[in-house]
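Quick notes on the structure that follows.
Only one protein chain is missing from this complex, and each of the others stays in its spot.
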Amino acid sequence: MDDDNPYDLLAADDEDQRWAFGTGFTDPFAGVGTALPPGVPAKALARYCLALGDDALIYSHRLQEWVTRMPELEEETAIANIALDLLGQARLLLSRAAFADPSLGPDGLPADEDRLAFFRAPGQFRNVRFAERADADFAELMARLLVFSAWRLELCAALRACPDPVVAAITARSVSELTYHRDYAAAWVVRLGDGTGYSRARMREGLAAVGPLTGELFTASAVERDLPGVAVDPGTLRAGFDSALGAVLDAATLDAPAPLTDAPLAPAPLTDAPLTDAPLTDAPQSDGPLGRDGAHTPALSRILAELQSVARAHPDATW
Amino acid sequence: MVSNSGFEETIAAGRRVEPRDAMPEAYRKTMVRQVAQHAHSEIIGMQPEGNWITRAPSLRRKAILLAKVQDEAGHGMYLYSAAETLGVSRDALTRMLIEGRQKYSSIFNYPTPSYADVGVIGWLVDGAAICNQVPLCRSSYGPYARAMIRICKEESFHQRQGYELLMTMMRGTDAQREMVQDSVNRFWWPSLMMFGPPDAESPNTERSMAWGIKRHTNDELRQRFVDMTVPQAERLGVTLPDPDLEWNAERGRYDFGAVDWDEFRAVVAGNGPCNAERVARRRAAHEDGAWVREAAMAHAGKHR
Partner (left out) sequence: MPESTADQGEWPLFEVFLRGKRGLNHVHVGSLHAADPAMALRHARDLYCRRNEGVSIWVALSAAITASSPEEKDAFFAPAGDKVYRHPTFYPIPDDVPHM
């Protein structure tokens, strides 16, 4: 074997079955047409995809912060896997949003996944506030991951029937990823809940900590109301979510803390303001307390300051 | 009692030593140290690059970097797995790393203050690692050789993506080009140091070569790396920070300047810019995570 060229060794096709590297890739989007379906309002569809994409983008960022901080090396590959899956979902959804409405691009430039991710201001993001919170410890990390995944799984499962074929394809693929994420988090909630006395206390605290912003996940906003028959009413996800969560908490021998079982927030009044005019502020609005309306906690500004820092320092650069 | 003559025969025939085979204690100890330190390097190496995941300036670059850092965790685990076949636990090795009793590649004790470092680490650091690692695919110790084959296949994408990022930046704005050149200025000499001290100062080289633990000397690999990299640098349009770097037609190789071995020794001894920080992060993750690992064992104990 010639080792003058390091790549000769790598190119040898030796049929070694121990090698789990890329033995075939099937494109889940093969045969999916990209044309927007007639009868679906393009701008409203774009805003919806943006919202779902922002959820995944911002939450993936939070998970990325845990790389090199996990309690065991095997958990490093697991959390990176989940963050990568969500980043992939974000990219597809932001790209669909850009395709459906190029005018979504900030600063008057046509939208694409990167312009949307790196050049919007905090008030222009449409993620649920739940996704932007930081986790104090591993128990809270698993509590939030369980709630987020279980919720998003219900949502994507329902969206497989979406009249937009691209959204249907994205969510169909997301369902198998999210099932894995939910089950990973569930297994940890069970282990910590029914582990040592110390872990049980931490798990209870973690669940209590993620409770307060859970109601928002099941509250419809203008983003959903503007897209009837296409967007999923998040209120309809509650039953499936409660059932899944209930099963996990039973196995963990824990009770559901009160905020997780709260009714959804009262729906915000309809607003005519187009998405790109949403106020650039983090203070919750009296007439629209939801992340979907562009109202966020201060955490989002900090996330974006980091996420967007290099791209904004070189606004004309290609990477 | 099995004698070591089986071992000598295996080495002489170019076959692999496997975990159950008899082996000299010195071979076992050397192998444990080499494989463990290689594993520690992969895990610590996640930090300087992992530093940039949340700030990667495009979503595609972010995904690539996250996948790369995830691979590094995986490589560390493959290597700890190989070390464990020699009768030492991963937990014991982790404690040795945290307590400073075992080392990792000193390149990771340098900071990564700019995003261009992500590309330069992929090009130079992974490039140097590949030079070191491809020969190790023929290591005499079976589990290590097999881990190296898997790692080398995965790492080929790492180096190419790093170089591709640099090519993109060098075709970009003035600020991007300056960022790349600055990064190369900082990482070139530390990359040469990755091959270890000069042969004259490496007392174990001869025995390691005889036992198939090393297949080439430090200086041989360092020269090979320079010869491969200079044309890549020219293609990229960056200047390597060595005024003595010059093609020597007679030798058919590049001549290059003197490495600052004082700097190398200082960094290896723990006085590099980031030594404390790298180990502290690993220690924190391990110690802060103890209650989680214990909970998992407690749960498993209740549900056998």
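Brief remarks follow.
Letters A and B mark the chains in the order given here, with residues in each chain numbered from 1 onward.
Heads up, the rule we're going with is that contacts are C-beta pairs under 8 Å (C-beta built on N, C-alpha and C of every residue); 3 or more make two chains touch, one makes a residue touch a chain.
This is a predicted model, so every value here is computed, not measured.
When the whole complex is considered, the residue among A:Ala78, A:Val189 or A:Val223 that touches the unshown chain is A:Ala78.
Interface with the hidden chain, as seen from subunit A, comprises residues 15, 17-18, 20-26, 72-74, 77-78, 81, 184, 187, 191.
Residue positions on subunit B in contact with the hidden chain: 1-2, 6, 18-21, 29, 32-33, 67, 70-71, 74, 77-78, 81-82, 84-92, 95-96, 101-102, 146-147, 150, 290-297, 299-300, 303, in rising order.
By definition in this document, only the chains that are shown with their structure count from here on.
Subunit A makes touch with subunit B in their complex at residues 1, 3-4, 6-7, 9-10, 16, 18-19, 21, 61, 64-65, 67-74, 76-77, 80-81, 83-84, 87-88, 90-91, 94, 113-114, 117-118, 138, 190-192, 194-196, 198-199, 202, 306-307, 309-311, 314, 316-319.
Across the complex, subunit A is touched by residues 43, 46-47, 50, 53-63, 66-67, 69-70, 73-74, 76-77, 80, 115, 130-131, 134-135, 137-138, 146, 149-150, 152-154, 156, 165, 168-169, 171-173, 175-176, 224, 281-282, 284-286, 288-296, 298-299, 302 of subunit B.
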